[in-house]
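Below: one structure, written as structure tokens.
Missing here: one protein chain of the complex. Every other protein chain is in place.
Up next, chain A:
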Amino acid sequence: MDRPVGAALRRRVNGVRTASPTAVAERFALPLLAAVTALLLALLFYYPIATVFVDAVVEDGRLTFGPLVEVATDEFYLGRVLGFTAYQALLSTLLSVLLGLPGAWVLARFEFRGRDTLRSVTMVPFVVPSVLVAAAFYATFGANGTLNAALSAIGLPRVDLLPSLGAILVAHAFYNAPLVTRVVAAAWESVDAGAVETARSLGASRRRAFRDVVLPQLLPAILTGATLTFVFTFATFAIPLALGGSQYATIEVFIYSARQQLEYGRAASLAVLETGVSLSLMALYLRYERAQAAERRGIRTLVRRPLWPDSWTRGRALRRLAIAGYAVVVALVFVAPLASMLYASVSVDGRFTLDAYRFLVERQATGAAFQVKPLPAIVNSLVFGAATLLLAVPLGVVMGVLTTRRFRGRWLVDALSMAPLVVSGIVVGLGLLRGLVFGFEAFGYRFTVTGAVAIVAAHAVAAYPFVVRTVAPPLDSLDRALVDSARALGASRARAVLDVELPLVWPGVVAGAAFAFAISIGEFDATVILAEGGGTYTMPVAVERFIGRRLGPATAMGTVLLAVTAASFVVIERVGGEFRG
């Protein structure tokens, strides 16, 4: 064991053995942390959503299952609504994976200037409010959009892409392909170079080595990306409503309108159905992942090739050509809509104007206290984002450690750790509102929390599963010998986690933190339910408030949101970079 980590480890565990009283205390640290985590989740998530789901099974104080039965036996909801929702989610997932994989390949296997930054900005689509995506898609792919202008300029026939199922799928890919890219690139970067070299030295062709050695190691990550994409697009709301029109209404649209009509029983029943489907799928995936998890040794990673090679061969040239083609697609799907949004923020009827930004400045300077202003929105977003990190990263790491331990009933911890991903923001927001903001009675007291605390809770429970997902795989493939020798030398379980495992999986922790931050900044549904009528609005809420008969103010606020977010990611990844060992 010649790596510096090993030496540092020996030094440290030797030190631990002499300080045995601490070691005794640390033995209980992990179970204690697990208990605290469980309590937090019960309080911040399971209890609140239970208050919503109760509406599906309780009528007039009696347990009747009436609303749930009514919805579950209705052919329209079960067949048409659930069926279409699953169908479009499946297609969206296929497209997202197809679009995301080449990106992972480029990021993982090639070295070029700005690679790290590019990696950071893959998180940006995550935070773009859907209302802006809709507007940007219309400006780009619509009848009078940029695409048609470009097509007719070069003499090609115009296309009418909106609204359509295709537009929904592309917008979903806009949100989720970067997620696939990021998760798969991380896995690709931890592929063992030794195994590939062995295969090659045994006579395997490059393609064969990829298929038999690399691909099996990528598959769990691809399935992670695909599962998450399916779950997200299964619970999609604003995108189909804006880009597909109402004939493509998903189950979430029906939940929203049932809640708007105060039909709580129906809303809760549909939410139970939706959650049931997503949770089953997630559980299936987790079974697969567990079957896959095998101990892997050796963390020497593949060497990245320069994007611009020193010498050209036919194969190299073909590969670069493929990358160029992919770049065109990326520009069309990702860059063009964002650029259209930026353009919309500085123009009216094709004339250049800074009116929209002037509006933001004026609103900040002279807006009344009861109006939404840009600066508080930025500050609130950053504060909530930071608070989310403080809550979600420890939660996610503890859960990650727990899910990689071997013990009976682990599947339950697995499934429960993923549960927040499958509950929609509307349900989480409603649950926190009724469960915590309105408060609950116990021991003769009524306990309530403020809207701000509830918002952080909503963001943190939505975000921590990403930390689990980015921390668990590297923890799983960690060199067990390192941990075992630390334990043999007398380190407690908790100390082994903190001093050995955590430093080794730090890149996963940073990636998880970036996800958590992105989710907090971009979250809208739960935030708007919890922030309404209050001074706790965030940037996406401000964007929504600034929509009117002209899009300028909203797109300008959206641009500010993008800038603040992109800067934050670069900071997170730079700060995280220090810790990479």
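We adopt the following convention: a contact is a pair of C-beta atoms (placed from the backbone, for glycine too) under 8 Å apart; a residue touches a chain by one contact, two chains touch by 3 or more; residues count from 1.
Simple rule for what comes next: contacts and distances are computed from a predicted model.
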Among "Methyl-coenzyme M reductase subunit gamma", "Tryptophan synthase beta chain", "Thiamine ABC transporter substrate binding subunit" or "Rieske iron-sulfur protein SoxL2", UniProt-listed name of the chain not shown: "Thiamine ABC transporter substrate binding subunit"
Which of A:Leu391, A:Met418 or A:Leu478 contacts the chain that the document leaves out: A:Leu391
For chain A, residues in touch with the removed chain: 8, 12, 76, 80-81, 131, 134-135, 138-139, 142-145, 162-163, 238, 241-242, 245-249, 253-254, 256-257, 260-263, 348-349, 359, 368-372, 387, 389-391, 393-394, 397, 433-434, 437-439, 441, 444-453, 456, 498-499, 502-503, 506, 528-529, 532-535, 541, 544-554, 578-579, 581
